[in-house]
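First comes the structure, then the notes that go with it.
Missing here: one protein chain of the complex. Every other protein chain is in place.
Naming follows writing order (A and B), and every chain is counted from residue 1.
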Amino acid sequence: MFQAFHLFQMIRSSNKGERQISSNPLLSIKNIQKDFYGNKVLEDISFDLDRGEIVGLVGENGAGKSTLMNILFGMPVIQKTGGYKGTVQLNGKDICFRDPVDAIEAGIGMVHQEFFLIPSFTATENILLNRESTQYNFLVELFGDRLQKLDRTAMKERAIRAIQTLGVDIHPDTLVSEMPVSYKQFTEIAREIDREQMKVLVLDEPTAVMTESEASTFLTAMKRLAARGIGQIFISHRLHEILEVCDKIVVLRDGKVIKNIPASEATLRNIASWMVGREVGTTSFRRARSADDQDTSVLLSIDKLKVDMPGERVKNVSLEVREGEILGIGGLAGQGKLGIANGIMGLYPAQGSIILNGKPLPLNNPLESLKAGVAFISEDRRGVGLLLNESLKLNIAFTAMQVKDRFIKRLPGGIKWQDWNELDASAKEFIDRLEIRCTGPDQRVVELSGGNQQKVCVAKVLAMEPKLLLASEPTRGIDIGAKQLVLEVLREFNQRDRTTIVMTSSELQELRSICDRIAIVYEGEIVGIVPADAPMEDIGLLMLGNKLVDEPTHA
Amino acid sequence: MSKKNISFSSLIISNIVPLIFLLFSIAAIPLSGLTPTYLVQEMVTRLGRNTFLVLSLLVPVMAGMGLNFGMVLGAMAGQIGLILVVDWGIGGIPGLLIAALVATPLSILLGYFCGFIMNKAKGREMVTSYILGFFINGVYQFVVLYCMGSIIPVSDPELLLSRGYGIRNTMALPGLRQALDGLVSVEASGITIPVISLLVTLVFCLLLTWFNKTKLGQDMRAVGKDMAVADGAGIPVERTRILAIIISTILASYGQIIFLQNIGTINTYSSHEQTGIFAIAALLVGGATVARATIGNVFMGVILFHLMFVVSPLAGKNFIGDAQLGEHFRVFVSYGIIAVTLLLHAWKRRRNLLAKQEGKSEENREDDVS
Partner (left out) sequence: MRNIFERAINTLGWARLIIAAFLLVLFCVAPFVGIRIDTSLSDILVRVGMNGIMVLSMIPMIQSGCGLNFGLPLGVIAGLVGAVTSMEFNWAGFFGFFMAIVFAVPLAIILGYLYAQILNRAKGDEMMIATYVGFSSVAFMCMMWLLLPYRNPLLLWGFGGTGLRTTISLEGFWLSILDKFLSFRIGSLFFFPTGTLLLFALACLLMWGFFRTKTGAAMMATGSNPLFARANGVDTDQMRTLSVIISTVIGAIGMVVYEQSFGFIQLYMGPFYMAFPAVAAVLLGGATINRATITNVVIGVILFQSILTMTPSVINNVLKTDMAEVIRIIVSNGMILYALTRKEQAKK
């Protein structure tokens, strides 16, 4: 009854809106399929969104959430990669947008995780960006509509109306740069609300940057919007928020809808296990853990590490890594798992203490870390890992040359000449060992495929002969064969040379297949360390920030 | 520390450049031995003459394209207009108006080209517009020195070089000289005030203020602050940027016409070269930055910069006994002030970038507390 009243109100207030209430759902996604170059990312996705309904969309990173949203918004990247199969219906009509502007005009709004606001503009100016109220003047006849004068009073009124809908108290003249985070998020939503035709609102992790209290105000505002008949898709990793506010929960995993159930029928634990999936057979990499592993000495000990890596901030991490082990670091994207390795390498400003082999490691100094015997495979292969325009052999030898003076012939006068014979020889050795597909040591790295580029990164690290290897996302974006090979090489490296490895990865299966222990990072802290064969469900819960009640003693 | 204190010191810091120039001028004026009447007269003349040119820089700053070194394109268009008008023998106000009329389509064309090129070099607008100025200068020289009198008909042989084509190096502007300044000029206690020039400048100030309040002005600010956000909101970013440059180029061409009618002669091949550098230096002396410039900066800058300009040769002569030194000094200051402002801007931009990251972690720290 209540719902219907608001629905009626909404329809009356929208001048061009639908006149009749159809029996169709507001938004209907039917049998969506999408692949990127033969790589299936979405398979047969279907679900509905009704007026005034909030659907919670959950799934691990890479489950397909963002691809689905890109399809909904007609992002150009979808068309460029060959479009998609299946249909999306809005109010019973098929829709297929060419670009986001089309989507916005049709009434779909999006609130981004990163703010799409201009900081030096006021709330009003941001809310009404490019939809300002204007007044006519005669110069318009000469130079066109853009010379209409802004009607500041009318703009303010509209802004206030939009803000009030959310039930928050933001002064329309406040500069965005002076707002707390949640207000920025509200301003973004107010901008969507001001569009009179707005029917569907997609909220992509809007609460990720908010405090508890800010988030609860936010959830209240969501409910108010729902009461006005706006359908919402809510993406969040904070499951209790999902449970609190959503009517329906859709769980995605590996591009498939795993569950589509009313929120009342779901529990935290259920959702977590649906997200990460069930136990799969053990894989070939893991060695039988022998008893003596447990008495080996500590190689690396980290205390209260804080790393200022944008997007992957580490707040407080203490961790011990034993000599000869492979420690996995897992967690969802943005929680800070990548910050740990980058912090140890000194690539982002860090605080705290790191002791390697009994000696304190100077922070924020990559050269010292390298000299102390740490090597790093960066998660950003093309950005940090490689000199794309240079030859394979130089890429492989570069670090060892700079740090250890390897591959160098000393000429009279102390000149350190690059020894290209040695460079060639070592490059050829690695090309054979890692099966790098290339024309030879002189080929430029940019011409190689992703998997082979990654092998060059691995070779670069092996040439360093490190005591401790930090491998961040070593298999990201490479094909199965290369993946297998990289993991095998790491394993071999660990066993033959007894090199300690800290491997960071978003793929749980991969961590479980190669690591001895897995540490899970949530909101910049380690929430638990479990043996690699711990139940998936437990790991899933940890990834979502729920500490295990009966935390197992460290194996 | 009281709040007043803080705002006072921040007031000084944010106006440090104009303050230094003010102090310098105060120190140099007695040394120069110039009379107050002479100085006031000079300042009034120069306000009427130079302000308009400096005004033309405001719009691109607003659109986030930095200091438009490409304004010399407009200056060249203005000069071509003047050359043709002189050749056609039209004097007085009609002459100026027709010169402006000729310069307008040329400026639109050049401005469009400049904006187009700058869109291809986003993030490097200033150095690109700067080189573009040199490039078009070459084309201008080609047109004026080789085409005029050969391909483009020039009827008055007095204007041409003795070889029969190409415009002379210097050219008087008979009939146009001070046509605007002299139209209505008022004498007040020994000072001649070019009322109309000042009035025209003032009218354009009002127009710019009004322009700020239009939809297009708002769009330009949005594009200037963040191209991605503006684009996301559906503002045609590239078009808006081109418009900003076109407006700037047109205004610069009018500015050059006003400037030259006051001077009364054109140095065909060098008048425009210095236009850009002096206008930009003046704007910066007035306290503007690469990212922010107001009409107040324009007036303050024109007065302070030209005060320095007038005073320094004589001050140098009386102080060290060499007028040349003072002349070199003012050239040094013009370039130096631009170098320093650009450096400060780049520095600040990097600091802001770092602060932005730290600001985010600041928020996280607050998270920890709550």
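Note that in this section a residue touches a chain if its C-beta (ideal position, glycine included) is under 8 Å from a C-beta of that chain, and two chains touch if they have at least 3 such contacts.
These numbers were taken from a predicted model, which means no experiment stands behind them.
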*Touched by the hidden chain, restricted to displayed chains*: A, B
_Residue in contact with the excluded chain [from B:Leu84, B:Ile131, B:Ala172 or B:Cys205]_ = B:Ile131
*Touching residue (missing chain; options A:Leu347, A:Leu392 or A:Val489)*: A:Leu347
*Missing-partner contacts on subunit B, residue numbers*: 117, 120-121, 123-124, 126-128, 130-132, 134-135, 137-139, 141-142, 145-146, 163, 322, 324-325, 328-329, 331-332, 334-336, 338-339, 342-343, 345-347, 349-350
*Tell me, which residues in subunit A touch the chain that this view leaves out?*
345, 347, 366-367, 370-371, 376, 378, 380, 382-390, 394, 398-399, 401-403, 405, 408, 415-418, 446
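Just so it is clear, only the chains that are shown with their structure count from here on.
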_Centroid of subunit A to centroid of subunit B, CA atoms only: how many Å?_
47
_subunit B contact footprint on subunit A (complex, rising order)_ = 100-101, 104, 116-121, 125, 129-132, 134, 145-150, 181, 209, 211-213, 308, 310, 313, 315, 524
*Write out the stretch or stretches of subunit B touching subunit A in their complex.*
210-211, 213-216, 218-219, 221-222, 225-226, 228-230, 232-235, 357-358, 360-361, 363-364, 366-368, 370
